[in-house]
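A single protein chain has been omitted from the complex, and every remaining protein chain is retained in its original position.
For clarity, chains are labelled A and B in written order, and residue numbers in each chain start from 1.
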Amino acid sequence: MLRFFLRRLLVAIPTIILISIFVFMLQKLLPGDPVLAMAGEDRDPETLARLRAKYRLNDPLFVQYWTWITGVLQGDFGNSIRTGEPIAKLIGQKLPVTLQLAAMSMFFATLIGIPMGIISAVKKGTKTDFAANVVALSGLSIPNFWLGIMMILLVSVHWQLLPASGYVPPTEDLGQSLRTMLMPAFVLGTGLAAALMRHTRSAMLEVLRQDYVRTARAKGLIERRVVLKHAFRNALTPIVTLLALLFGELVAGAVLTEQIFTIPGFGKLIVDAVFNRDYAVVQGVVLVTAFGFILMNLLADMAYMLLNPRLRKN
Amino acid sequence: MKKTLLLAALLGATAFSAQAGNLRIGLESDPDALDPDKSRTFVGRIVFTSLCDKLFDITPELEIVPQLATASTTSDDGKTMTLTLREGVTFHDGTPFDAEAVKANIERSKTFDESVRKSELTSIETIDVVDDLTVRFNLSAPDAPLIAQLADRSGMMMAPSALSPEFSNAPVCSGPFKYVERVAQDKIVLEKYEDYWNADAIDLDGVTYTIIPDSTVRLANLQSGDIDIVNQLAATDAEAVRNAKGISFANITGLGYQGLTFNLANGEMAQTPLGQDAKVRKAFDLALDRAAISQVVFDGLFQPASQPFSPSSPYYNPDFPPVERDIEAAKALLAEAGVAVPLKVKIQVPNTPVTMQLVQVIQSMVAEAGFEVEIIAKEFATLLNDADVGDFQISQQGWSGRIDPDGNIHQFVTTGAGFNDGQYSNAEIDSLLNEARTVSDPAKRVELYQKAAAIYSEDRPLLYLYHLAWLYGIDDKVQGLTLYPDGMLRLEGVSVAD
Partner (left out) sequence: MTNIPTTDTAVADTVLDRPSESRAWRKFRSHSIGKAGAFMVAFFVILAVLAPVLPLQDPVATDWGAVRKSPSFAHWLGTDEIGRDLLSRMIWGARASLLAGVVSVAIAVILGVPLGILAGYFGGWTDAVISRCTEALLAMPFLILAIALAAFLGPSLTNAMLAIGIAAMPVFIRITRGQVLTVAAEDYVESARAVGLSTPKILRRYVLPNVLPPILVQATLTVATAIIAEASLSFLGLGQQPPSPSWGSMLNTAKNFLSQAPWMALWPGIAIFIVVLGFNLLGDGLRDALDPRSD
């Protein structure tokens, strides 16, 4: 197991290096001068030149890359060009926000998606199954930024039930924190719930076909017990794996949701940084995201191995 | 069952009312570095208004009044300026404010390598500390706009004990509120400074600036009671705010404007009839219906403009009222200039919803005169870059406005100036506007600015469209707020009732 983990980690290293180069180059190729954007209403040629020198924007590219990557390896992502704050601090500040959002969305998605998938599989071919499938596909098809806008319009502006935006850390006020996150988490969770439902359904169908389920039925066990105890437990493996993979997707999906609900998270950090030409922030954030992605994939693979003894031998 | 209860509890919880006396302001964007020497954003200035006192301040009528300096005298030759400082002022860390502090601040603004204030303070050569509360600036030449600069970021006093390149991570000033925390893209929290020299005028316990870029969401937060003041209310939301209970609409015409900058000589893109012939630019001007623009895009709340000076400024020039639409004259001018219609022109705009709406209205207006406008929307950063290197025919740009007239015209039209993106150059303009900088008699200055206006209004290196207005949505709990043309929110005398 450890060897497998180490080998996979080793394979991931060139990928991460590639990403770092790619991310770095992309930012350098972006049109628009960050220094000009920073200068805004205080443009003065002398100041601009000094700022460029200060942020080493005149150095050759490979020197810039080397300075950056060696810093990153020591945990120093540099400072935001716009606000001067250390990027590591920004990441530390924003990541928990997005993780909370992702976790709450996942909670919603699991709550809706898995039961729907089970019911749909058990009642395969019936109207219930059909309806569940249509609902799930609708969930996949609805643009979630639009859903967000519509919910703000209805829930916040018309009914004034939930705040339209903002973020309160759970450590400060748990109730308020959950209240502000309720709508965004629901919006972000819809697509995920749909995906989960579909996967649960097919995993369950696969399992329900197996011999031991038939045996259990033949033994005269009541249907609910068969479904939940025997079938679902076995269908859980692919579902758990999928959850691990989807968690990464969620973090990415948070980009638009955070933009709409003005949640100061990871996604908003990166979009604002792209628009402000805050190179350093974009580089750092994308690198961290990619690394997280790779790690999640790795964990998903390992979970799969652990839950599936047959695979472990190979 | 349990889950429903939890949900009901969450939904039912009353909107959390903040502690009494805490004001929550919704800002449209995240300020940049909280260091007056580095700061470049308008929203940053709003935060500084509560955080950092300046040597001078302004009245709503734009007169300059004492703040940290109680008096100033300028020598007859205009080359020395002596300030008397307020007694008993301390910074937020308890250190005293004195002449040495002023010297340290001005010197930092002039020498700190990341300072963007240098050009505002070039005239100050040396600074003498006369005594604890008297400081003297020795100037290279008379500098009329200097006192206005000292009533803005250049005059903000930071605690010398906190001066470092990382000042912005924990700013220490002497304003009515002190820094508590900042969460990037989310909020900036300030609390009352108990030892503020004018503490009696401050009723609030604290102020929180919440960053909410989307205007609809900002308004929704006001309606739900999650913030008390909406800064930069969308003009089209004014009606809704007027009709809503518990909140009010307030507005004041600002010092700034929105306009169109033409490329006259900056690279190849200037080689168009539009860039080369003032008649064509005049035709473009005459094709615009400024009143309709204001009506359609801003619900009539923004005043049409054909000059940079706000009607609230003493330098407003009554000789140049907003140009009226005259489509026939525009067509005639184009014919006279001998250009084939439709004349294709490109307008670069920042891709924000309101500016997009604005240029689409312009596009359809000038089409009637014979201009075929292509709109090129860019992100702000790219737009500035293109304007700087001359990669534009027309660039839609605005200016938030300055108290002194010099700040609203000099750097846009004088040869080689920082914002003169179209590279307009006229020796007469240069000499008039440079002279206006050295004259202290307001009447004489007005005359110089009017002479210059007569020239650039004919040459049209840029067209002014409308004066900015600052629009606010304010919760009725907020009392005692006075609006200022500079768009800053001064919190003296403001209270939040329960």
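By definition in this document, contacts are C-beta pairs under 8 Å (C-beta built on N, C-alpha and C of every residue); 3 or more make two chains touch, one makes a residue touch a chain.
Predicted model only: the values in this text are computed from it and were never measured.
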**Study point:** Among B:V129, B:M356, B:V389 or B:V446, residue touching the chain not depicted
**Key:** B:M356
Check your understanding: Out of A:A88, A:L111 or A:L140, which touches the unshown chain?
Key -> A:L140
Exercise for review: Can you work out which residue in B:L255, B:A337, B:I376 or B:I429 touches the chain that's missing from view?
Suggested key: B:I376
Revision key, fill the gap. Among B:D30, B:E120, B:D186 or B:D237, contact with the omitted chain is made only by B:D237
Revision key, fill the gap. Contact with the hidden chain, among A:P14, A:P60 or A:G220, goes to A:P14
Check your understanding: At which residues does chain A meet the chain that is not included here?
Key -> 14-16, 18-19, 22-23, 26, 29-31, 133-134, 137-138, 140-143, 145-147, 149-150, 152-153, 157, 248-249, 251-253, 255-256, 259, 267, 270-271, 274-275, 282, 286, 289-291, 293-294, 297
Review point. Hey, which chain B residues sit against the chain that's not shown?
Key: 214-216, 219, 234, 236-237, 239-240, 292, 295-297, 351-354, 356-357, 359-361, 363-364, 375-379, 382
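Simple rule for what comes next: only the chains that are shown with their structure count from here on.
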**Study point:** Geometric centre distance via CA averages, chain B-chain A, whole Å
**Key:** 38
Point to revise | Contacting residues of chain A [partner chain B, same complex] | key: 31-34, 36-47, 50-51, 54, 80, 82-85, 90, 93-94, 152, 156-157, 160-167, 173, 175-176, 178-179, 182, 260-262, 264, 268-269, 272, 275-277
Practice item. Using the touch definition up top, name the residues of chain B that touch chain A in the complex. Key: 9-11, 13, 15-16, 30-33, 35, 38, 40-42, 113-119, 166, 168-169, 183-186, 210-214, 216-217, 220-221, 223-224, 226, 379-385, 388, 399-400, 418-419
